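Every protein chain but one is kept in place in this view of the complex.
Up next is chain A:
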Amino acid sequence: MRPLDENETTVVFEKIFKFVGNNLKNIVENPSHEGPEQDPGRYCFRLHKNRVYYVSESLVKRATNISRKSLVSLGTCIGKYTHAGGFHLTIMSLSVLAANAKHKVWLKPTSEMSFLYGNHVLKGGLGRITDSIVPGDGVVVFSMSDVPLGFGVAAKSTQDCRKLDPNGIVVLHQADIGEYLRDEDEL
C-alpha cells in the first residue's frame, strides 16, 4: 500500500471531477469520523494492488503493519487501474460520488430494473434530470426515492434530451449496484 504519486493522483482526481465538480474539495478534505481516536484526521487515497482506496488516515496508520499479501481492502475502494494503465471508477465508489454529485438523473420505477441489469438509460425511463449537463459529464443515477443506483456518462446535454425520442440513450451506463450480484468476482 502506498500513497498515489503525481500522475496517478491526477488521473483519479480528473475522473472524480467529472462527477462531482467542485465538490472534489469536499471529498478530499472531509473530516473523517473513523478510527478510534477522538480526532481521526482526514481522508486520503492509497494505492494497493492496483486498486485505489479512500480511507481515513487513522485506518491507514493501523494498516501499515499488515503485509501486502494479506491486506485485502481498507475503507472504501473507489476504483482500479486496468492492465493498460487506465483508471476506472467502480461501483463501490457510489456512496462517495452520490453524496457529492453535481449531475444527477432520476429514473422512473419501471426502468430501474433495466438499468440495474446493465442497460443504458433511455429517454423513456427518465424521471428528472438536472440542468446544465454537457455530453461527457459524469452522471449519478438515482431512483425516484433518491436511492443511488449507479453512475454513467451523459450522452446528450439536457437540452437535447428534451428533443430526443423515447428510445434515445441519455446516459451511458458505467456501473450500477446490480453488479454486486452479477459481477461479484470482478469487484
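Descriptive notes on the structure:
In this text, a contact is a pair of C-beta atoms (placed from the backbone, for glycine too) under 8 Å apart; a residue touches a chain by one contact, two chains touch by 3 or more; residues count from 1.
Definition applied: contacts and distances are computed from a predicted model.
Within the choices "LL-diaminopimelate aminotransferase", "SAM-dependent MTase RsmB/NOP-type domain-containing protein", "Myotubularin phosphatase domain-containing protein" or "MTMR6 protein", the name that UniProt assigns to the complex's undisplayed chain is "SAM-dependent MTase RsmB/NOP-type domain-containing protein". In the complete complex, the residue from A:E6, A:E29 or A:E184 that touches the missing chain is A:E184. Of the candidate positions A:S58, A:T130 or A:T158, contact with the hidden chain is made by A:S58. Even with one chain removed from view, chain A keeps its contact list with that chain: residues 33-38, 55-56, 58-59, 62-63, 65-66, 69-77, 91-92, 95, 112-113, 116, 143, 145, 147-149, 177-178, 180-181, 184-185, 187.
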